[in-house]
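With one protein chain withheld, the remaining protein chains of the complex are depicted in position.
Then we have chain A:
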Amino acid sequence: MNAIQIRTMAKDFILKEFLPGERPENLTDSTELITDGILDSLATLKLVAYLEKSCGIEIAPDELVPENLNSIAQIANFVQSKQAST
């Protein structure tokens, strides 16, 4: 799975689950998901569950940090690095 595919997948999921009715262009690769409150604690866990299942990765407790999940770009980088290490 390349970075573009991961970004598209993550964006679609976030729009569908957490931003119903939002215009897709308003969610950019750099939109701050956690610090802007788009992802609360439960939403973050839901996103992580989705990434683990869809991308075949396992996210360790200390990897669940804003540095890895605070934007679609960061999510794509993180998922790619996880895939590369497995």
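We adopt the following convention: a residue touches a chain if its C-beta (ideal position, glycine included) is under 8 Å from a C-beta of that chain, and two chains touch if they have at least 3 such contacts; residues count from 1.
Convention: contacts and distances are computed from a predicted model.
> For the chain omitted from this view, which of "Molybdopterin converting factor subunit 1", "ABC transporter permease", "Acyl-CoA dehydrogenase" or "Cytochrome c oxidase subunit 2" is its UniProt protein name?
Options "Molybdopterin converting factor subunit 1", "ABC transporter permease", "Acyl-CoA dehydrogenase" or "Cytochrome c oxidase subunit 2" considered; the missing chain's recorded name is "Acyl-CoA dehydrogenase".
> Which parts of chain A are in contact with the chain that was left out?
16-18, 20, 34, 41-46, 48-49, 52-53, 59-67, 69
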